[in-house]
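Left out: one protein chain. Kept in place: all the others.
Moving on, here comes subunit A:
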Amino acid sequence: MKTDLSPRMKVGLYGLMCVLLIPFVFPTWWMITSSVKPISDIFAFPPDLWPRRFDWSTYAQVFELQPFARQYWNSAYIAAIVTVVTMIISSMAGYAFARIRFPFSNALFMVVLLGLLIPSEVTIVPLFQIFLSWGMINTHWPLILVPIFGAPSVFATFVMRQFFISLPNELEEAARVDGLGRFKIFWTIALPLAKPALGAVAIFTFLHSWNLYLEPIVFLSSTQMFTLPQALTQFTDAYGGAMWNIQLAAATMTAIPVLLVFVVAQKQFVEGLAHTGLKG
């Protein structure tokens, strides 16, 4: 619907979008500014959009009340492993389903797609039992293995398959005439072309792992092993009440790094996601 708009319509559009933006931007703003307000100012009336006084001590308290650095590291390394290995496994499977003819490939693809139908919430009870019998409760293995091999990676495989299907045949045929094997073709020709799809898969997978909540609270029990989402909810006083300024400081620290990466790379970010093969 791209038509040139009249100046009046332009002003109207900008105005409408600024109003619509409030619930998207305001909470993050509130989180950051409140995290440096002294606790007495946090519920000031009327609310302050900018802190009257700055109190940075909450940021130190985050690390005193919990092994927050350790928990940060837990989340970061788990998400990194899950992202890299998912990219490898889903691009290989996606490539095979898209470009290699082999017996039962359609039936096997259906089996894999079943994974999309069965979210890990459905299987959380048996998964708990399986990891219990493997001695992996209160370790990070469930948070790594289930996303990489289970239902969450199926979406990645689906995205990669959609991308590889659209590659022209000629690219690979020349390589085959030269006698290149499948793995060489995949690694040197198809995969480098798949960067946009891989980017989308990386973003989805990273955010999914970073946000996991049900699985950590089911599988982990010691604060040393906690991941960030779980750790954020533990900043409570002796009566179970939330210590708001400390919770918000911790929340800010988990939100800001990803937000910064996003602002710097937002073009690739958004276009990568738009490029997930969902365009029809």
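Brief remarks follow.
Just so it is clear, contacts are C-beta pairs under 8 Å (C-beta built on N, C-alpha and C of every residue); 3 or more make two chains touch, one makes a residue touch a chain; residues count from 1.
Assume contacts and distances are computed from a predicted model.
Of the candidates "Benzoyl-CoA-dihydrodiol lyase", "Sugar ABC transporter permease", "Reductase" or "Beta-ketoacyl synthase, N-terminal domain", the chain left out of this view carries the UniProt protein name "Sugar ABC transporter permease". With the whole complex as reference, residues 1-5, 10, 13-14, 16-17, 20-21, 23-25, 27-28, 30-31, 34, 43, 45-47, 89-90, 92-93, 95-97, 100-103, 105, 108, 111-112, 114-115, 117-130, 145-146, 148-151, 153-154, 157, 176, 181-183, 186, 207, 210-211, 213-214, 217-218, 228-230, 232-233, 242, 244, 247-248, 251-252, 254-255, 258-259, 261-263, 266-267, 269-270, 273-276, 278-280 of subunit A touch the missing chain.
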